[in-house]
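Only one protein chain is missing; all other protein chains are in place.
For subunit A:
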């Protein structure tokens, strides 16, 4: 029997997954904070409790995500690029492209038939088109971020959002609200803008079908729909897309 764990410290959330004999046995998602190591430990503890195991029985821990260097109890550190690829390969080995949109970055990863990363591309310069971007816009619209997806699906069309700079887009959103544009249309416009940016990245790396999506933003069906429309293909989303990086890390810890 093998028991391993993966810890993924992102800019907004910290995720932990425990894997027993190659199958997920426990998972936890906590809000990231200043004490990265403490939160990572707490997340791991919660995941272990779900799995009904103690930390002493773990055979290995891999840390990933932006804060991977701040997990003192991990034996190895692997980038989220490789971990998301590994996690998706575990679920759907036939997937060739992974779109991961997290709190502060977005990436498109190409996989080979063995689940190995063939190529990848990440967003440049700023957080435009990431979870943080959507969170700021949700704040400007006074809509809970987790409800943005449902809102956008009520809209027949999306408003035009020309700027992807978080600050400029926020003022654009405020202007659209002042003009009386329905909130649903604004949100759909924001989702379309995110999709256009991510699809440009996918084209840069030469995306291939089938496509899967991971990361917290994949929980937003509005973004997934916009991406599907822009790419012209369907996108597979795992039941909990936010923990795929941690799942991949736990699988990589097997050895």
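Following the convention adopted for this analysis, contacts are C-beta pairs under 8 Å (C-beta built on N, C-alpha and C of every residue); 3 or more make two chains touch, one makes a residue touch a chain; residues count from 1.
Here is the rule we use: contacts and distances are computed from a predicted model.
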item	value
Chain excluded from display, named as in UniProt, from "Formate dehydrogenase subunit alpha", "Sporulation stage III, protein AF", "High-affinity zinc uptake system membrane protein ZnuB" or "Benzoyl-CoA reductase subunit B"	"Benzoyl-CoA reductase subunit B"
Sole residue of A:30, A:55, A:117 or A:177 that reaches the chain not shown, by the stated touch rule	A:117
Which of A:105, A:172, A:185 or A:240 contacts the chain that the document leaves out	A:105
Identified contact with the non-displayed chain, of A:81, A:193 or A:249	A:81
Contacts of subunit A with the absent chain, listed as residue ranges	66, 78-82, 105, 116-122, 124-125, 204, 206
